[in-house]
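Working notes, structure below.
The complex appears here without one of its protein chains, the remainder shown in place.
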Amino acid sequence: MQQIDLNSDMGEGFGRWSLGEDETMLETVTSANVACGFHAGDPETMTRVVTAAAARGVSIGAHVAYRDLAGFGRRYVDATEAELVGDVVYQIGALQGIARSVGAEVSYVKAHGALYNTIASDERHARAVLTAITRYDPMLVVVGLAGSPFLDQARAAGLATVAEAFADRAYTPDGALLSRREPGAVLHDPAQVTERMVDLVRTGTVEAVDGTRVPVHAESLCVHSDSPGAVAMARAVREGLERAGIAVRPFLADDPPRAGDAAVG
Amino acid sequence: MQQIDLNSDMGEGFGRWSLGEDETMLETVTSANVACGFHAGDPETMTRVVTAAAARGVSIGAHVAYRDLAGFGRRYVDATEAELVGDVVYQIGALQGIARSVGAEVSYVKAHGALYNTIASDERHARAVLTAITRYDPMLVVVGLAGSPFLDQARAAGLATVAEAFADRAYTPDGALLSRREPGAVLHDPAQVTERMVDLVRTGTVEAVDGTRVPVHAESLCVHSDSPGAVAMARAVREGLERAGIAVRPFLADDPPRAGDAAVG
Amino acid sequence: MQQIDLNSDMGEGFGRWSLGEDETMLETVTSANVACGFHAGDPETMTRVVTAAAARGVSIGAHVAYRDLAGFGRRYVDATEAELVGDVVYQIGALQGIARSVGAEVSYVKAHGALYNTIASDERHARAVLTAITRYDPMLVVVGLAGSPFLDQARAAGLATVAEAFADRAYTPDGALLSRREPGAVLHDPAQVTERMVDLVRTGTVEAVDGTRVPVHAESLCVHSDSPGAVAMARAVREGLERAGIAVRPFLADDPPRAGDAAVG
Partner (left out) sequence: MQQIDLNSDMGEGFGRWSLGEDETMLETVTSANVACGFHAGDPETMTRVVTAAAARGVSIGAHVAYRDLAGFGRRYVDATEAELVGDVVYQIGALQGIARSVGAEVSYVKAHGALYNTIASDERHARAVLTAITRYDPMLVVVGLAGSPFLDQARAAGLATVAEAFADRAYTPDGALLSRREPGAVLHDPAQVTERMVDLVRTGTVEAVDGTRVPVHAESLCVHSDSPGAVAMARAVREGLERAGIAVRPFLADDPPRAGDAAVG
C-alpha cells in the first residue's frame, strides 16, 4: 500500500495576531511545521499547537526562519554562516523546549519562506542550516524541496531527508516550481489539485505546465494553511488520496529515516 | 572543608553590543548565568559563552527574563501566567539547544533583573517560573535569593534550590538586600567584600547595615560582571575564599541537589 | 445642534498580520487612533491607514503604547519616566513622519491598552506622556477617559483635552468602567448600545449597572474595531446618533481645542 505524508505550516500567529485555522488543519495533516519565534510563533501559541499536534499523532517539525518578524521571514537576510547556525539551533532548541514541556518531541526541521527558497540552491546558507541540525541532533529529519541541491547536500552531510512537493503549485518541465509571478503558478481547484497529487504519489511524476510529465519524487506533500479555502483544499487532497487507496500518515510513522541512510530522500 | 559556588551573569551582549569580560570572568566563577535572548544574548554570543564555560568546567544556568530587550529585562512586565510559563520554557529550551550543539548542558535556572526581583515575593509570577521549570525538566536546579519566599515556593513545588547571597551588597537587619536607592547599598572595596563573604560562608551570617549580625544561608555568591572593576572584585573574592580554606566550586559538583530534597536550599 | 466624535483603533496589524477592517471602519468613524509600531503598526500599514483616513476627512491620532509587540501593548511595562517620554515622542514623530509623507497630519494623541489604563490614574506615567506631548507639540489634543484624573493632569499641563466614553461598556455608579472581569462589562446589542450613546450625548449621563444615572461628559465615543461585529456596531451607533439629530464629526472640525483652554475637556 502506498503512503504519503501531508505537511502544513502552523502556529504562524504572534501574540494578538493569528493566521490560519490550526486546530482544523491538524485534523487533516500528518506533519506540522511549527513557527519558532523568528518569523512568527510566540511561546504560548507554540505550546498550544504542539499540544494539539501531539494529541492527534501529528509529527512536529521546527519551521526555522531568518530573524524577520516584520517581514514574516519572507525576506532574504544576508546573515553570516555563524549567525545562521546559531539562529537555527536556537529556534530548534526553543521549540524542542516547548515540546518537551508538554511531553511531545520535535522530529524534523523544515526551513520557512526566504530561508527555504535560499537554501534550495545557496550552498552557504544551506550549509549553515545543516550544520545547525547536525550539531543539535543529527537524528532530526530534514524536509526540503524535491529535487533540490539542498537535499543532496543534506544527505552528503549524513542527514536523513524527506523530499516534499507542493500540492497547489504548477511545475515547470524541468521539475521546478513555476514562479509565483507567472500566471497559473498557484492552483485553486481542489479537484484538480487532488487528482494531481494522487497521480504524483502513484506515478512519481506530475504534469508540467507544457503538458509533459516530469518526475517528482516526494515523501510529503505540502498543503497551505493560511489562504482562504486552505482547510477545504487540505481535506479534499486527503480524502482524494485515501479514496485512491493511498495511506496518509506521518513520514516517520512506519519507516523512520535514519541518519546516514542515503536511500531515504 | 567548606565550599561555595561563585555565579555571575554572562553573555549579556546582543549582536554588535557586548557587556562585561566573559572570558576573564569564566576563569574565576564556577557558575555562569547565561542570557537567553529576551533581555540580552544572541545565539552566537550564547554559543561562545556556553562553549567557554563548558571548557572550564563552569556550570551553565539559564538566565531567564521578561521579554524586554530595550529595557535589558530590568522592567517589570505584567505578563499573564500562561505567557510567562511559555516565555521561560522557550528561553530554557533555546539555551539548552545552544548548549547541546556544543556538547554542553544547562543545569540550573536563575531569573534575571525585574523577573528576579518580582518572583522573590510575587507568588503569581513565581508560580509561572516554577511551572515552566517543572514542565521542562524538574531536575533543573532553581537559584534564588537566600531567605526569599520564592525558594520556599520552589521547594514546595518539589524543585531543588540553591540560595544565593550578593557579594557586593549591603543587608538590612532582617536579611534583605538594602535597596539600591539607599546610600551604601553597593560595596566597592574588594577587601571589605571579600572579608564579608569569607565571614558569610564560615558563620552563615553577615553584618547588617546597623552593625547587627543577620543569618544568610547561601550555597552560592553572586558577583557582578558588568561594572567597572568587576573582574578584580571577583578575583579578590575567590582568592580570599581560597586563602581562608574555602573551596570554590560549582554547587553541583560534589553534592547535586535533587528534586524533592527539601534540605538543599 | 448637538455633535459628537466617533473614534476607533486602526492599523493594528503588523507585517503579515492584520486586525479589523480599517477601510470599512473609516467610513463610519471620524477619528482614527493609529498604531505607531510599539504595540502594532508597521510603516506600510500606517501609511495605508493614514492615507485612507485623510482621504475621508477622518482625524488622525497617534495611538501610543508601551514597547510590547508580543503583548499588543496590553501589559504594563515599568518604564522609567525618561524612557517613556522618549518612547512617546518617538511614536508620535514616526506617525507624523508617515502622515507628512502623504500630505496628512497627526492632530491628537491617545494612549493604547495598558498605557491608557495606567495613566488614567498613575501620575508618573501620565506625566511622562504629557511631557512627551508638550515637548513634541503642545497644540496636539489629548484624548483620555472621561472623568479620569489624567485629563485633569493634562489640562493642568496646559494641553487641550477631549474626554471619551466607551460605547459598548457598562459603567459603575461612580462613573468608572465596569471591569472586563465582571459579567455584563461589555455590551453586545447594537440597539442597546446605540440607545445608550444617544442618551449620553443628549443628557450627559449614562445608566450605571445599578440602574442609577451617572454623569459622563464626553466629546468622543470610542467604538471597538477588532471584535466580531465591530463594523455593524459602529454603523448602528453612527446611524442612531444621526437619526436622533446628533451630528457625527471629528472633535476638531468646528471648534478646535486650544492649548490652555481649560473648558475643552
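Each chain gets a letter, A, B and C, in the order it is written, and its residues are counted from 1.
Operating definition for what follows: a residue touches a chain if its C-beta (ideal position, glycine included) is under 8 Å from a C-beta of that chain, and two chains touch if they have at least 3 such contacts.
Note that the coordinates shown come from a computational prediction; the quantities given were computed from them, not determined experimentally.
Undergrad: Of the chains that are displayed, which are in contact with the missing one across the whole complex?
TA: Computed over the complete complex, the missing chain touches A, B, C.
Undergrad: Among C:T28, C:S59, C:Q96 or C:S225, which residue is in contact with the omitted chain in the full complex?
TA: Per the contact definition at the top, the residue touching the missing chain is C:Q96.
Undergrad: Considering the complete complex, identify which of A:A54, A:A79, A:V106 or A:V198 is in touch with the unshown chain.
TA: Of the candidates A:A54, A:A79, A:V106 or A:V198, A:A79 is in touch with the missing chain.
Undergrad: Touch as defined at the start, partner being the missing chain; which of B:D5, B:D42 or B:D168 qualifies?
TA: B:D42
Undergrad: Give the residue, chosen from C:E21, C:D122, C:D137 or C:D226, that touches the chain omitted from the document.
TA: C:D137
Undergrad: Which residues does subunit C use to touch the chain missing from this display?
TA: The missing chain touches subunit C at positions 37, 42-44, 46-47, 82-83, 85-87, 89-98, 100-102, 132, 135-137.
Undergrad: Give me the subunit B residues in contact with the hidden chain, please.
TA: That gives, for subunit B, the contact residues 12-19, 40, 42, 69-72, 74.
Undergrad: Which subunit A residues would touch the chain omitted from the figure, given the whole complex?
TA: Here the touching residues of subunit A are 67-68, 70-71, 75-79, 83, 114.
The working rule: only the chains that are shown with their structure count from here on.
Undergrad: Roughly how far is subunit B from subunit C, going centre to centre by Cα mean, in whole Å?
TA: 43
Undergrad: From the mean C-alpha coordinate of subunit A to that of subunit B, what's the distance rounded to whole Å?
TA: Distance between chain centres: 40 Å.
Undergrad: Using the touch rule from the top of the page, what residues of subunit A touch 2 or more other chains?
TA: 42
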